[in-house]
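All protein chains but one are shown in place.
The chains carry the letters A, B and C, assigned in the order they are written, with residues numbered from 1 in each.
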Amino acid sequence: MSASRVLHGIGVDIGGTKIAAGLVTEDGRILRQETDPTPASGIAAAVASLVTRLRGAEPVGGVGIGAAGFVDGDRSTVNFAPNIAWRDEPLGADVAALLDVPVVVENDANAAAWGEYRFGAGEDSDDMLFVTVGTGIGGGIVHHGNLFRGGFGAAAEIGHLRVVPGGRLCGCGQLGCLEQYASGRALVRDARERAEAGDPAAKPLVDLAGSVEAITGPMVTDLAQQGDPLSRDVLHDAGRWLGEGIASLASVLDPAVIAVGGGVAAAGDLLLDPIRAAFEEHLSARAYRRVADLRLAAFGNEAGIIGAADLGRIETVEGS
Amino acid sequence: MSASRVLHGIGVDIGGTKIAAGLVTEDGRILRQETDPTPASGIAAAVASLVTRLRGAEPVGGVGIGAAGFVDGDRSTVNFAPNIAWRDEPLGADVAALLDVPVVVENDANAAAWGEYRFGAGEDSDDMLFVTVGTGIGGGIVHHGNLFRGGFGAAAEIGHLRVVPGGRLCGCGQLGCLEQYASGRALVRDARERAEAGDPAAKPLVDLAGSVEAITGPMVTDLAQQGDPLSRDVLHDAGRWLGEGIASLASVLDPAVIAVGGGVAAAGDLLLDPIRAAFEEHLSARAYRRVADLRLAAFGNEAGIIGAADLGRIETVEGS
Amino acid sequence: MSASRVLHGIGVDIGGTKIAAGLVTEDGRILRQETDPTPASGIAAAVASLVTRLRGAEPVGGVGIGAAGFVDGDRSTVNFAPNIAWRDEPLGADVAALLDVPVVVENDANAAAWGEYRFGAGEDSDDMLFVTVGTGIGGGIVHHGNLFRGGFGAAAEIGHLRVVPGGRLCGCGQLGCLEQYASGRALVRDARERAEAGDPAAKPLVDLAGSVEAITGPMVTDLAQQGDPLSRDVLHDAGRWLGEGIASLASVLDPAVIAVGGGVAAAGDLLLDPIRAAFEEHLSARAYRRVADLRLAAFGNEAGIIGAADLGRIETVEGS
Partner (left out) sequence: MSASRVLHGIGVDIGGTKIAAGLVTEDGRILRQETDPTPASGIAAAVASLVTRLRGAEPVGGVGIGAAGFVDGDRSTVNFAPNIAWRDEPLGADVAALLDVPVVVENDANAAAWGEYRFGAGEDSDDMLFVTVGTGIGGGIVHHGNLFRGGFGAAAEIGHLRVVPGGRLCGCGQLGCLEQYASGRALVRDARERAEAGDPAAKPLVDLAGSVEAITGPMVTDLAQQGDPLSRDVLHDAGRWLGEGIASLASVLDPAVIAVGGGVAAAGDLLLDPIRAAFEEHLSARAYRRVADLRLAAFGNEAGIIGAADLGRIETVEGS
């Protein structure tokens, strides 16, 4: 492999229902994209098949794979995944064995953070906190241009920052995690709870969904953008919690840029405005510090593919 | 300056009432130490005088200064200090102008963290969270062998992690900061409040102190070590809060080692045991992750001098 | 009916699985007791049958029925019951139609409070707060010798005092209710959560129960009395929450006596000691007020029958 030629990378994003992959240039553009359903078993083979289709005859610099869960410090093994029955799964090694390119595995939020840092919302800074608000809440930290992985590869799980002692039970076994107050799942739960309590303001949402149980996160963000008061209200509450949590994190991480992405960030300013107001109100020693620039992420759900591809490429170059 | 010779460093710790400095070997031993009172003005000159006395005729590799407050990314300017009337004070440049050695300024808790990482409790790991429990609560983060300073130099202010929404008012202007529940100041306040409320268990402390107002943190830790129930109780409460706060931080930072130092850590296991119990109980997804090793720091109040000296030395070597 | 003759009363306690009834003297002694399973429908007939069997040929002064839920101000209609599918059920009228005695319906915790007030733990005072800690948490308030029923009959639902804003979700639809932190259900949940998290201290409980899912409240209180650390721990935590909640209530209700009953109170001082410590620590303006006497209830699960019988009798005497 010659250093004189810059190669494309391939980024893969393994979700609970589908695997998305893209061929990505060295400046972060997706050239081609493919998607397959997530199989019940044989995920490494499915990933290898997607990669093979995508690259065709073209040489690629490396493959990066983003997956939810704790990824080991070896950047190959998934120690634990919340949605897939993996325990210490040698995903990277398995995929590499099926291909002739280097493979790097990264936590999916970290991969997305890296994509935003390299080519998107964090491009102008070396110190970024990336917050992704989807079904759950994830995060990624870039410090002085490096991804912050922690001692065991499980850093930046900001959805499990405790914001309420003795608070709502979280799937992680703890009480009061941020994810229980500000994720897409929390939005939907709040909207449903208000509908079930007979709040008349829930009528538009229930009418749109057909039933209380059928309310989804995108319905909430869509209606909010059309001005629906209850939808705006639950988004506003989520935004407040996020802003307060991010303010608390800023004392620890002191980022220069904070980028908010994920599916719920499709709500735009309806989410970002309350985040910003709460963030500024709750920042420790606000008058005496430089304040991070808070902004929306640039790439939506493609950040993961872009970031994973770049991590795959870089690893190769560094290793070459 | 020749790279063929390893030079000693000088570490300086500027406190509210005194400035301590030490001549430190490249393997972290303090050879000589000097202390002067902190002057009302002219701190740079006082530091230079201490450094001059300490080094005598010996060449030193560099000077590191630890100071409470926000230290700029230039590692020379103190943007804000809580105890000294500094705003954007060019401390490092001022000291360097009076001496002929390189000078690096660092937040005091960061400097102590670095000392523990290089030669003490974190020596066996590259990923450490250092927690210092003194009058207030500070912290330092080492990630993959580098000090985590944040985008603006103000990272690791873990005393201002919010642990209670709507909680106790903190000096930083926010409510519910960890520092209000678990610092030396919090210990003393809790002990005094119980004495003022007429709790008979407070008698030994009040007798020792002479009056409620005269109770101090070291009195609480001393009596606790002698078995005094109220003193153990307030230490235990502080430890619980610390353990819960550290568990929350572990989701974000995923350290491999957590070292607890500062004056209150003189209480040893009376503080560390409740920290550990709460930490383990409140760790997110505990069953699915590798758990950081929690331990007492090694150097007590000298960690700051040792760490600052090393930072001063290293900067020079790197810069040379 | 002649006022010159004091008649016995019959007290009925309708539970989710069984209906217990007793023939009770005017000084609160149970002469005979009968129990039937709670039928899926026809509860009024089941109650009438029990009453008929119990009184035999003997004239009784009245029947009192205790039932979980909101009992209307008419003291006959159950507006809502948590365990039985009742909505505005005319229970008292239905039972009276099948018998020739006056019938009074009362919330079950209120009935138990009345029993304790008249003949048990509150006998020496006219102002009592009764706290019952069973599967859930209920309460009863006696003020100046009268039962405090509230404007709509739904007072004293102290299990739904909010103790944690944004706290654990309660079956009532709200977050942070006391019942989620200190009831028998909370005890069991805490013990199971610790067992599931792999806490080795949970071994004795799991061994006794056979499996994590099989752990019950009585197992926790039994093991606690045998000295099991984890069982004592979860009881202690429940007691702390109860004490803090009761301290908060004392500012509102200023009772002279606080009696703690219900199944979990079988743990005795293992529950009462932490309640008392937390109660005293958290009492507003403690140094300036008279402090309620906190004690265990006297009658265990029979308080409801004794109290209901007395309410049935009194109503008759008053009405005659």
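Methods note: a contact is a pair of C-beta atoms (placed from the backbone, for glycine too) under 8 Å apart; a residue touches a chain by one contact, two chains touch by 3 or more.
The structure presented is a predicted model; accordingly, all values stated were derived computationally and were not measured.
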item: Selected from C:Pro255, C:Pro274 or C:Gly304 as touching the chain missing from the view; value: C:Pro255
item: On subunit C, residues whose C-beta touches the chain left out of the figure; value: 70, 79-80, 125-128, 139, 141, 143-144, 146, 148-165, 170, 172-174, 177, 244, 247-249, 251-257, 282-290, 292
item: Absent-chain interface as seen on subunit B, which is shown; value: 163-169, 173, 175-176, 181, 193, 196-197
item: Subunit A, residues in touch with the chain not shown (by the definition above); value: 165-166, 197-198, 281, 286-287
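Note that only the chains that are shown with their structure count from here on.
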item: Distance from the mean Cα position of subunit C to that of subunit B, given in whole angstrom; value: 52
item: Centre-of-Cα separation between subunit B and subunit A, whole angstrom; value: 34
item: Shared interface positions of subunit C, touching two or more other chains; value: 165-166, 197
